[in-house]
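Here's the structure, in structure tokens; my notes come after.
Missing here: one protein chain of the complex. Every other protein chain is in place.
Going by the order they are written in, the chains are A and B; count residues from 1 in each one.
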Amino acid sequence: MKHPFLESDLYYNFKRTPIAVLSFFVFLIIVIMAIFADIIAPHTPFEPLTLNLLNGFTPPMQANEFTGTIFLMGTDDQGRDLFSTILFGLRISLFVGLMAVFLAMVIGVTLGLIAGFVGGVVDTVIMRFADIQITFPSILVAMLIYGVAKGLLPPDLRYEMSITVLIISIGLSEWVPFARTVRGSTLVEKEKEYVISARMLGLSYPQIMVRHILPNILSPVLVIATITFALAIITEATLSFLGVGVPTTKPSLGTLIRIGQDFLFSGEWWILLFPALTLLLLALSINLFGDWLRDMLNPKLK
Amino acid sequence: MVLLLVALVSFIIFRYVGNPVDNILGQEATMAQRAALEDALGLNQPIYLQYFDFLVSAVQFEFGNSYRGALPVAELILSRLPATLELAVTSAVFGVFFGITLGIYTAINRGSFISNFILSSSLIGVSLPTFLIGVLLIWIFSVELNWLPSFGRGEVIDLGWWTTGFLTMSGLKSLILPSITLGLYQMTLVMRLTRAEMLEVLKQDYIRLAYSLGLTNKQIYFFHALPNILIPVITIAGLQLGSVIAFAIITETVFQWPGVGLLFINAVYYVDIPVMSAYLLLVGFAFVIINLIVDLTYILIDPRLRDNQLKSER
Partner (left out) sequence: MFKKLVIPAVMISFTVASASAETVRWARAGDAITMDPHAQNEGPTHALNHQIYDSLLQRDMSGAIIPSLATDWSALPDNPKIWRFNLRKGVKFHNGASFDSEDVVFSLNRARADGSEMKELLSSIKEVRAVDSHVIDIETNGANPLLINNLTNMFMMDKDWSEDNDVTTPHDVAKGETNFATMNTNGTGAFMLVSRSVDEKTVLKANPNYWGKDNYPNQVTEIIYTPIQSSATRVAALLSGEVDIIQDVPVQDLGRVSSTDGLQLATAAQNRVIFLGLNTVEGPTSELKVRQAMNIAINRDSIKKVVMRGQSDPTGVIMPPFVNGWTKELNKYPAYDLDKAKALMAEAGYSSGFDIVLNCPNDRYINDEAICQAAVGMMAQIGINVTLDAKPKAQHFPIAKGGDADFYMLGWGVPTFDSHYIFNYLVHTQTEDRGSWNPTGYSNADVDAMIVSLESETDLSARNDTIAKIWANVQDAQMYLPIHNQVLNWGMKSNIDFDVQPEDQPHFQFLKFN
């Protein structure tokens, strides 16, 4: 017996689109490497005890002049093995991206459903709120939230909270596209017969929204989620450039790139190249996959 | 209403960013001086009083003096606005022009090698953070090739109430790299939208009719299909203008572009509260205006919306 998914149009098309297959597998490999970073990574760069400053700026595949150690992708300014640091940094970036998208999705879908289904004043208030939110583009919102959180939290908590703050600030700034799309789709769905009959059966609003409307509007949400995921990872990088990212002792991919760009002119190309390439591959594969997904799920373009 | 909320958010939030006193007084200040300064700035008043003061003066377009630059904030912002607006407009024009051109090209030549290449490589542009693209452009075109300037606006001409870089060679050259950096995201967005709209329009009946009437490809693409896709494309591009202003913060930082974005980021670093608040109000104001214009254009263009509007008001 084959799983029904293997016989679906989606899977059939997927198999026949090399770019979709390729991007999906690139993404998969990156994710797997991040998850198993503990096993794959030859060093433990987040463990300060294991670092030796004298290893700093070792080029890839060359022995360090003081310690003689050889590193696959070289080391950064603190003597961290770049390959290992990228793997652990990926973990942070993926986690931040994933959680931020999840948060944005939950907020956006909920508000969008309510706005579209309930309508009236509630709709106006929510969508007005969305307008205000979009007045402040994502990086501005993130900077604001970050500023408040840093001000309110005690100094020793700040460190632990920095990732959470990133997630919340990116998540909060990206919910509007979800809400707008879901609201639009809900407006269409709610006029359909199955919703009307569910209403006549006396089902409660939340039940109708979650059980009946939600499954029918999931595909555009999925597409937005993919694109937002890539966006969230890049926003994290941008925020670290503006000085509001994760601490440099436990760098994310974005923080690594921010550090690396300082060494662009000085000849230590590997400190920028490898993290940037990883981010590029990651975001590109998500975007390409998201593209394909949108083409598939959007019947208008077939 | 929107502006009031924006003002509240912008004001209250920045009370938490840091303490401006240390930046103003510098290292040598004594405790007594610090207390005196906090008093003078009104920083030890209750926060709602500070906010009220701020609102009252904001309405009068009176934001006080910048803590750092010791110049009136309104004057500072007005003197920086031309730089940002010129950059934003140039990058928007760049984004829309190339976006539409490439979008049409890739729609017409769907599936061709060049189209696929354009589509995938445009994704590279949005898969890297803006600051990195800026630094890479500086590295290639300023440091290695030495073709284009790496910072600033070049020679600007002062028109009294406006300074422009459009009228000098060095001003125009200085615009190129920042505009590309800022416009790349826009361009990709517009291109993909144009392509999608174009593909859809080309399937419409009236286009088929046009083909059957024997019109040339060119005539069909540019006189029949293009006008129909322009409206949604320009709407989206217009709405994106808000994020262009935000991303200008990064572009302006990388290229030392003397606009309001750079002013804002410096204000954040120096905890210059009047400048930060005024900037956020400005962004809020700009967005409300853009929204209004877009809404009005919708109604003007689409008669159905106009009717709806009338109906719902009844």
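Methods note: contacts are C-beta pairs under 8 Å (C-beta built on N, C-alpha and C of every residue); 3 or more make two chains touch, one makes a residue touch a chain.
What you see is a predicted model, and the numbers here were worked out from it, not measured in a lab.
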Omitted chain - touching chains that are shown: A, B
Among B:L175, B:V201, B:L263 or B:V288, residue touching the chain not depicted: B:L263
On chain A, residues whose C-beta touches the chain left out of the figure: 47-49, 51-54, 56-57, 77-79, 150, 155-156, 158-159, 243, 247-249, 261-268
Sites on chain B contacted by the missing partner chain, in the whole complex: 17-32, 36-37, 40-41, 64-65, 67-72, 76, 79, 135, 138-139, 142-143, 146, 149-153, 253-256, 258, 262-263, 266, 268-271
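In the analysis below, only the chains that are shown with their structure count from here on.
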Intercentroid distance (Cα basis), chain B paired with chain A, Å: 23
Residue ranges of chain A in contact with chain B within the complex: 19, 128, 131-132, 134-140, 143-144, 147-148, 150-152, 230, 234, 237-238, 241-242, 254, 257-258, 261, 264-265, 276, 279-280, 282-284, 287-288, 291, 300-301
Residue numbers on chain B that touch chain A, as the complex places them: 2, 5-6, 9-10, 13-18, 120, 123-124, 126-132, 135-136, 139, 143, 196, 199-200, 242-243, 245-247, 249-250, 253, 265, 268, 280, 283-284, 287-288, 291
